[in-house]
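As you look at this complex, bear in mind that one protein chain is not there, while each of the others sits in place.
On to subunit A.
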Amino acid sequence: MTADAPIIQLRNVTKTFGSGPAAFQALKGVDLDIAAGDFVAVMGPSGSGKSTTMNILGCLDVPTSGAFLFKGVHVERLDRDQRALLRRKYFGFVFQGFNLLPRTSALENVELPLLYRGEEKHKRREVAMQALDKVGLKDWWDHTPGELSGGQQQRVAIARAIVTQPDVLLADEPTGNLDTARSLEIMELLSEFNATGITVLMVTHEPDMAAYARTVVHFRDGLVERVDQHHHQGQAVGS
C-alpha cells in the first residue's frame, strides 16, 4: 500500500437486514474512498444508510456483500474478535449520547481503552491525564459523568477516543445533544485532533457542523448521492 492510498475503501458495499419478504436493503452498493488525514462529514436524511455505513466503517458491522478495505485489509473477512482488535488499535469512537461509564471518574473513563491495550498503571494515568488536558478537563479528572455537563461529558468522550492516538476517529452526531456554543467547542476539538493527523469521520444533520469538514459525503436511499470537497479550512493543514 502506498502512502497516499486511501485509508478506507468501500467497494460496492451492500447491507441487507432481515430476510425474505421483510428484508430491507439499507445499502445498495456504496463506493467510497477516504484519504488518511481527511475530515469527513457524512450527511443525509434518516434511513439513507449513513449510520449503517458508519457501523461498517467502525468495524462494528460487516457488509452483506462488497469489500471494505482498511489500510488494505479486507475487514469483511475478519471475525468478530479480529475486528475488535482492529478497533482497539486504530479507532476511536464518539457517540451522540456520550456513552461514558456511569459512576466512573472521567480519568477512569479515559483510561479504559488503555486498559484493554494492557498499558501499565503508571503510564495509563499519565497518558489519560494528558488526553484530559487536551480537551481542557484536567481539573475535572475525578468527576463522574453525573457531575459533568453535556459538553464536558462529550469532551471526556473525545479524550477517551483520542487517548490511544487512533488513526481514525468516528463521531456519530457528536453535537446532537448539545447547544450551539458547546457544539462549536466540540467541532473545534475535532478539528484540532484532525490537524494532528487523525482521520475524522463524522455523521451530522447540521450543515453548520459539516462546514468544519473538508469532505462532505451525502447519502440518499442507500447510496452515495454526491461528495463535496471544501477547501476553506483544510488548506492550512496541507496536501
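As a convention for this text, a residue touches a chain if its C-beta (ideal position, glycine included) is under 8 Å from a C-beta of that chain, and two chains touch if they have at least 3 such contacts; residues count from 1.
FYI, contacts and distances are computed from a predicted model.
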{"item": "Hidden subunit of the complex - UniProt protein name among \"Peptidoglycan-associated lipoprotein\", \"Fe-S cluster assembly scaffold protein NifU\", \"Sensor histidine kinase inhibitor, KipI family\" or \"ABC transporter permease\"", "value": "\"ABC transporter permease\""}
{"item": "Touching the absent chain when the full complex is considered, from A:Q25, A:T64 or A:T104", "value": "A:T104"}
{"item": "Options A:K28, A:R88 or A:R182, residue touching the unrepresented chain", "value": "A:R88"}
{"item": "Absent-chain interface as seen on subunit A, which is shown", "value": "55, 58, 60-61, 80-81, 84-89, 91, 93, 95, 99-104, 108, 112-113, 115-118, 160"}
